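All protein chains but one are shown in place.
A, B and C are the chain letters, set down in written order, and residue numbers restart from 1 in every chain.
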Amino acid sequence: MGPLVTLAYSGGLDTSAIVPWLKETYGARVLCYVANVGQGEDDLAGVEQKAVRSGAVECVVDDLRERFVEGFVFPTLRAGAVYARSYLLGTAMARPVIAAGQVAAARAAGATHLSHGCTGKGNDQVRFELTFQALAPDLTVIAPWREWAFRGREDLLAFLRERRIPVKASQEQPYSRDQNLWHCSTEGGIVEDPGAAPSPDVFLLTADPTAAPNEPEEVTIAFEQGTPVALDAAPLAPVALLERLNELAGAHGVGRADVVEDRLVGMKSRGVYETPGGTVLRAAHRELEQLVLDRRTLALKDQLAPRYADLVYEGRWWTTERDALDALISVTQQRVTGAVRVRLFKGTVTVMSRRSPFSLYSSQHATFGADEVYDQADAAGFINLFGLPVRIAAEVANRPNRLMEVA
Amino acid sequence: MGPLVTLAYSGGLDTSAIVPWLKETYGARVLCYVANVGQGEDDLAGVEQKAVRSGAVECVVDDLRERFVEGFVFPTLRAGAVYARSYLLGTAMARPVIAAGQVAAARAAGATHLSHGCTGKGNDQVRFELTFQALAPDLTVIAPWREWAFRGREDLLAFLRERRIPVKASQEQPYSRDQNLWHCSTEGGIVEDPGAAPSPDVFLLTADPTAAPNEPEEVTIAFEQGTPVALDAAPLAPVALLERLNELAGAHGVGRADVVEDRLVGMKSRGVYETPGGTVLRAAHRELEQLVLDRRTLALKDQLAPRYADLVYEGRWWTTERDALDALISVTQQRVTGAVRVRLFKGTVTVMSRRSPFSLYSSQHATFGADEVYDQADAAGFINLFGLPVRIAAEVANRPNRLMEVA
Amino acid sequence: MGPLVTLAYSGGLDTSAIVPWLKETYGARVLCYVANVGQGEDDLAGVEQKAVRSGAVECVVDDLRERFVEGFVFPTLRAGAVYARSYLLGTAMARPVIAAGQVAAARAAGATHLSHGCTGKGNDQVRFELTFQALAPDLTVIAPWREWAFRGREDLLAFLRERRIPVKASQEQPYSRDQNLWHCSTEGGIVEDPGAAPSPDVFLLTADPTAAPNEPEEVTIAFEQGTPVALDAAPLAPVALLERLNELAGAHGVGRADVVEDRLVGMKSRGVYETPGGTVLRAAHRELEQLVLDRRTLALKDQLAPRYADLVYEGRWWTTERDALDALISVTQQRVTGAVRVRLFKGTVTVMSRRSPFSLYSSQHATFGADEVYDQADAAGFINLFGLPVRIAAEVANRPNRLMEVA
Partner (left out) sequence: MGPLVTLAYSGGLDTSAIVPWLKETYGARVLCYVANVGQGEDDLAGVEQKAVRSGAVECVVDDLRERFVEGFVFPTLRAGAVYARSYLLGTAMARPVIAAGQVAAARAAGATHLSHGCTGKGNDQVRFELTFQALAPDLTVIAPWREWAFRGREDLLAFLRERRIPVKASQEQPYSRDQNLWHCSTEGGIVEDPGAAPSPDVFLLTADPTAAPNEPEEVTIAFEQGTPVALDAAPLAPVALLERLNELAGAHGVGRADVVEDRLVGMKSRGVYETPGGTVLRAAHRELEQLVLDRRTLALKDQLAPRYADLVYEGRWWTTERDALDALISVTQQRVTGAVRVRLFKGTVTVMSRRSPFSLYSSQHATFGADEVYDQADAAGFINLFGLPVRIAAEVANRPNRLMEVA
């Protein structure tokens, strides 16, 4: 009897072909693992039957939405992590939660092998497999796209037709997409030309800003210790909050990013990302931080954010480095509690107000009007010492350069 | 005969009072120095006469616009420097060029003292005086706001009235502003409440996004070695290019930033900034960099950008640190040549296209379709080695912890 | 009745003069606070009587040694913090623990003022007063050296003689020193010439390496979670461990550092530091980290160490930034458990062995001999992808630069 392989299964063309390919190539029994991270009802409907029709011995659907948002999305939000200046890491964050769920399913079923449908040219293979190496170094990984001879969609369709495995007779998808509660990414097709603007059919979650409502809409987001907890004073659980904010922001065309990025495997790629709710959360969270964190703590966080983004992007989630960064970030978030009101309008998110019981803003100190707390004469001493290195350097530069006596 | 003092003069209430105050307090002769950095015709009209009426022995108006944009604005743009996450440093960049011009004027006139009208609670005093310390450590600095007993506007008006020095009978300005070719900042008044949105009268350079044109407008910006050189294929000198882009972007409500920031002198303040053309240039420049710079060079630049921002914000312009950073940045910009087309619409700037002869984007490498240049099997080796530390750490964590023999 | 002032008192000339000066200048009652941080018996002997003879109403001696080593020295060791490339921060770390003890004493006694004897040119004034601002912003600080007219030692002696306050008839100390359990610093006198080597009388804790024993000596230091806990397998409490290691290392001339550093208040200074035990602990701790921490966690720590050093040096101990960094460091130290054997010999400390149950060193993976765990062919794939950006850049550089079409 062949090995039991747990396959991260989506129901799409690639993983539908992988099931029979694993059976034929490895004599495997295939357990399909489907993670629900909010990719939408369409993707999940009938996925179990589809898996079985492809030849799987079983198909498990696992609802990871709460774990995804609480354990992966919000920590990354608190870290302020952004890759390539504007990619909010929606796909990258989803991989370790899915792969960890897959490992747990494999353990439960006694599987000895893990498989995924990621291409050999992308980042996702690395993210899946680093989770496998961290959590299941004893299991064997099979990555069909790096092994088989198929070159593309037509090869897969032919392979399935030969085996009389039904595939939805859809026309070719023009794009490669990944969608979850946080975002939808679009790559491939005409998006592969960075000289061309994405066409309207690229966008699934956000309205075209030029067609968005003419009336702005405002929403207030409350945070506790860096975590969003309420909209317009109504407490909401993480998943519900994100769903609601996605709707609000998406309707106003907020959250589009068009990014030329460097893949981990060495080449540049171009992706279009829609992160409506996430874009709003990020704007509000940053704003609140600027009110309650001192300059140096902010600078420390901002210095580390790219490190955090790199490790998420590269799939190094299950590492000491992330544990260490999370510990640091948690301390910084202890007073990131308060409320930020934003205005959504035709693709823009504008902060209207920020309030916090831990605000470090002191209007007495800030005002250019008269105050009772600040002695302007102090500034003279400050400048004299702050500027002392500049003064000494100027004096050295001006002093006649004596010949140096080497001895 | 008293000392000759060169005063950075604006024609506003504060510096109008400083002229007679310097004469009375120090027996000084006062040379007023007015730098034109694009603050607008209104501010410069009749400024010489005003200075003389206040008691100045002379007033020099110096056109620094070209030097400002070429030598201060564009280097900071190339550095990607932003303070407090969204302040584009318009006031901070202007101070060293003005103060350097003031020093040159003082040298030409044989002045022994330098003076400015900056308050003792702000950043500008530091920026002026660090330039003085760097370029003229031998000259004496007088900072009236840190010395005199006046507490505010009414005191100054009374002082001037007593001396029959005319001041424009304008009503009180609700805000403290600073305007130049790059931006306009607004502080003070109701802006001092970070819980309240700025009222419409705060904005001078940008249309309200909700009232901006319903039709988007596109513009293509060409860069050579990181410096903007043309709009819509028409070459433009730096000042003209910035003026034109300010108009275009301002009309579409682009470039507003509402920032709670940490002043160098220790307190948080809140400012509203309008940087219409600059916001567009920054967006376009970043985009072009992402096309032509490799991942590590981008990361290096992004790591250093906050350092650059800090030194500009803190007035440490004339330092070895800036020279060193500029040298690094220049190398990174050698291939930042190309064109970026952006769309302006109701407060948004959206990149539509980026092209460069030095593009590192290779569609053959990027495509998820078939290609001739990439062997997907390579990824297996890559992942095995990239993930090796993760795998070894997992194995160590799982291995039974033998008692440690200390010896 | 005048205010009650708590003075950080050492029994030296300066603080002996401050007691009567505070009484005369402020009508103060003076409570002398003496912190024992291991400065040695000589300094503490008879200090209470001395204080009372100077006019203090009371003198409290507080043994802070354990708190100092556990709460300040070892965290800084774990952080790997070093200032100016080789200063191990002995004086800087002692200030916040002393000043915090002083605040507690002031609170207990109901004092309203705090005072210290630090000069206005040094770092220590800043360190004391930042602790005061953090822990007692409501108390008033008196810094005599910044207020009184005395210029030096002779003025103070005359002032005390007039008041018939006895001072030890010692000859003038040639140096300014600070000693505690961690180190002894020496500044002033001939040390102020960075072109001259320190003379033998500068050194108090370390033998001259040329006169140290001809036989090397070895010692094994055990760490648990980054904290030293035993010498040669004998468990020792922090203070005892440090005392023992100081003797051992000092006898072999280990731990001297001769540093030109930048003071916080803007000028360069030159100090000679002896940190015998600390130098050994640092060497051993780093070595153990390299065995048990992965590359990226090491790099993260090393990136942050200068930040930690800066905040210690600058007296910013009681800040969110330090709390955050400590949280990160704690995570990294969870497996820094093991033993390091070092050899001490004529000023050198050489690591002879490092062992840990959490070692990430895998001889199978490392060996250039045959192994069963590593497939050398993987390296080909790794190099192809790792080098892909270099290859693409080379191809772009070589491709004929078409004229760019701006449009």
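In this text, contacts are C-beta pairs under 8 Å (C-beta built on N, C-alpha and C of every residue); 3 or more make two chains touch, one makes a residue touch a chain.
Remember, predicted model here, so these are calculated numbers, not experimental data.
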item: Selected from C:45, C:108 or C:352 as touching the chain missing from the view; value: C:352
item: Hidden partner chain, touching residue among A:109, A:139 or A:388; value: A:388
item: Positions on chain B where the hidden chain makes contact; value: 262, 265-267, 293-294, 296-297, 300, 307, 311, 316, 319-321, 323-325, 327-332, 385-389, 392
item: Positions on chain C where the hidden chain makes contact; value: 84-85, 119-122, 125-126, 129-130, 133-135, 137, 143, 145-147, 151-152, 176, 187-188, 192-197, 209-210, 216, 256, 258-270, 286-287, 290-291, 294-295, 298-299, 302-303, 306, 314, 316, 318-320, 345-348, 350-355, 359-363, 365-370, 374, 376-380, 382-383, 386-387, 390-391, 393-395, 398
item: Absent chain, residues of chain A that touch it; value: 220, 222, 230, 233, 294-296, 337-339, 355-360, 362, 365, 375, 377-382, 384-386, 388-389, 392-393, 396, 401-407
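As a working rule, only the chains that are shown with their structure count from here on.
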item: Interface residue identity across copies chain A, chain C - same or different by half; value: same
item: Chain whose Cα centroid lies at the greatest distance from that of chain B; value: C
item: Chain A and chain C: spacing of chain centres that average the CA atoms, whole Å; value: 40
item: Distance from the mean Cα position of chain B to that of chain A, given in whole angstrom; value: 31
item: Residues of chain C touching at least two other chains; value: 294, 296, 385-386, 388-389, 392
